[in-house]
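All protein chains but one are shown in place.
Showing chain A:
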C-alpha cells in the first residue's frame, strides 16, 4: 500500500485553458480522500491524471515513493471505478473481474480464488455467470467495485461512482463503500459533486473550485471553519446565509441597523469597512436568549418533515432559518433570531477569504 502525493500538479488543455492550476496535496496511506466541487472545478481531471488517463502538464504525481508522471495506467498499480461502471458488456461478471488478473498473467487457480472472494464480499456470487446487461444498476456498481478489489491495488480511484444510482441505493452503496474501504485499508481517492457523500465518506475532504484547492481538512473542520466564502456556501445544506455587514469594532459587526457580536474575528479590521457575515441556517435559534439578535421578515415556509425552512429577509438580504418542526409557529411573519457569537463566520468581500483569528 502507498500514499499519494501531488506536487503543484497542472493540467493545461489546448488553447491555454488551465483545468487544474497547480494543486499540491498529500494523501496518507490507507486514508479516504474525497475531492468535492461543482462541475468543471477540475476534480475529475485531477483524478484522471492520477490514474494516468490524462497527461500531466506540470508538477509531479507520486504513488508511494515513485513519480508516476510517465508511467502507463496499467503499471501504476491503481484500480478505478467509473461513473457509468465501464463494465465489459460482452463478458460475464466473472470475466469482467478476472480480466485485469488475466492480463497480468496471474495463475488460474489464484484468479478463481480472488474473484470468488471478491464476489463473496460484495454479495454478487449468484451473478457470476451473467452479463452486465442482465444486472441492475446497484449490481453493476458492485461488479465494478469487484473488478477494482480483485487486483489488490495500491490505490482505489472513484469517479462519481454513485451518481447513476437512485437516491435510496446511493445511500446504501455509500455505506458499503465506506465499510469496504475500512476493511481493506486501501488508500482511496473519491471524486463527487455531492457534498453529503463528501462529508460522510472522507477522512480528508478537499474542496475544489476553478482548478484550485479551496480548503483541505477533516469534514468537521471544513464544516465548522470554512476558509473561504465558496467553501462556506458549498458545504452544508441548506447553504450558509451570507449577509452584507460593516465592521463596528473588535468582535462587533453591524447588519443594516442591527448589531451582533462575533467570537472568531480577525484583529485590526478598520471600523466602517464592508464585511460579509455568514450564518448557517441550522445555527440560528428563534428567540432573544442569545448574546445578540437579528430580526427577520418571513416570506414562506418549506416543510421537510422533521424540520422546517423559513425563507425571508434580514436587512434586505435573503435569509433561511432551519428549525425543528413546531419550534417556530409556521404562520409567523416576523422572527427574532438569537445568534451565538461562536457561530458567526466573517469573510472579506474582495478576497472572499475568512477573516478569523489565526
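A few comments on the model shown:
Everything that follows uses one rule, which is that a contact is a pair of C-beta atoms (placed from the backbone, for glycine too) under 8 Å apart; a residue touches a chain by one contact, two chains touch by 3 or more; residues count from 1.
The criterion applied here is as follows: contacts and distances are computed from a predicted model.
Look at the chain that isn't drawn here: its UniProt entry, checked against "Metal-sulfur cluster biosynthetic enzyme", "Cytochrome c-type biogenesis protein CcmE", "sn-glycerol-3-phosphate transport system permease protein UgpA" or "Cellobiose ABC transporter membrane protein", names it "sn-glycerol-3-phosphate transport system permease protein UgpA".
Note that of A:8, A:24, A:55 or A:74, the residue touching the chain absent from this view is A:74. Where chain A meets the chain that is not shown, the touching residues are 51-53, 72-75, 78-80, 82-84, 86-90, 99-100, 103-104, 131, 133, 147, 151.
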